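Right after this comes chain A.
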Amino acid sequence: MAFAGELIISFFLIVSGIFGFVGSFGLLKLSDPMSRMHAPTKATTLGVGGVLIASILHSLFMEDHLSLHELLITLFLFITAPVSAHFIAKWHIHRHETPESLPDAGDDGVWATHDIEDDEDAAEMPR
Partner candidate 1 sequence: MRLLRHIFPHPFLTLLLTLVWQLLANDLSLNSLLFGFFLGIVIPVITMPYWPNRPKLHNIPMVIEYILVVLYDIVVANIAVARIVLFKPDAARNPAWVRIPLELRSPEAITVLAGTITMTPGTLSADLSAKGHSLLVHCLDTDDPDAVRDEIKQRYERRLKEIFE
Partner candidate 2 sequence: MNHLIIAPVVLPAMLAPFIIMVIRHHLDLQRIFSVAATVILLGISFALVGQALGGEIQTYELGDWPAPFGIVLVLDRLSALMVLLTSVLALPIVLYAIGSGWDKRGRHFHALFHFQLMGVIGAFLTGDAFNLFVFFEVLLIASYGLMTHAGGTRRLRAGVQYVVYNLLGSTLFLFALGTLYAVTGTLNMADLAVRVAEMPPEDTALLRVGAVLLLLVFAVKAALLPLHLWLPLSYANAPLPVAALFAIMTKVGAYSILRMYTLVFGPEVAATHGLVGDWLLPAAMLTLAAGAIGILGSRDIGRLVAFAAIASMGTLLIAVGLFTPASATAALYYMVHSTFATALMFLVADMVMERRGPEITPRTPMPQSGLIASLFFVGAIALAGMPPLSGFIGKLLVLQASWSAPERVAIWAIILIGSFVTIVGLARAGSLIFWKSHAVEPEPDPNPQSPPEIDTAPEPSPGLTFSATFALLAGLIALTIFAGPATEFASETAEQLFDPSRYINAVLKGGEQ
Partner candidate 3 sequence: MELLLATAVGVLTASGIYLIMRKRTFPVILGLSQLTYAVNVFLFASGRLAINQPPILNKYAEVSYTDPLPQALVLTAIVISFGMTAVIVMLALSAYLSSRNDRIDLTEEPGDDA
């Protein structure tokens, strides 16, 4: 049992290490800015998730008590990582893309980041 525990823990540790590496390596290797974003948001998150699971298992198998609070960090990361990525993507769109370089936005005409009010006073106007 203990060996199985060790095995599982080690597995999670190694896998998460690989994903953690991939996440940052992708950030370095991938050339275009949008692609770069992919690697860290997922791989790194997953990597951390793996470490956290390893930690839970470690306390379960090695210290004989159930400690789930690592799940909380996982929860945080799963909620926040997409939002962070979303913001950075918006920054990229804002800076480096034009309405023409993006696919057509359908009925809405334009993507939200490009939806800039020309008139300074527009905010005051009733919708």
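Keep in mind how these were chosen: all candidates are chains of the complex that A comes from, given by their letters.
The criterion applied here is as follows: contacts are C-beta pairs under 8 Å (C-beta built on N, C-alpha and C of every residue); 3 or more make two chains touch, one makes a residue touch a chain; residues count from 1.
Predicted model only: the values in this text are computed from it and were never measured.
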Next item on the list: Check each candidate in turn (1, 2 or 3) and state which touches chain A within the complex.
Entry: 1
Notebook entry, point to check: Given the complex with candidate 1, which residues does chain A contribute to the contact?
Noted result: 18-19, 22, 25-26, 29-32, 34-35, 37-39, 41-43, 45-46, 67-69, 71-72, 75, 78-79, 81-83, 85-86, 89-90, 92-93, 102-113, 115
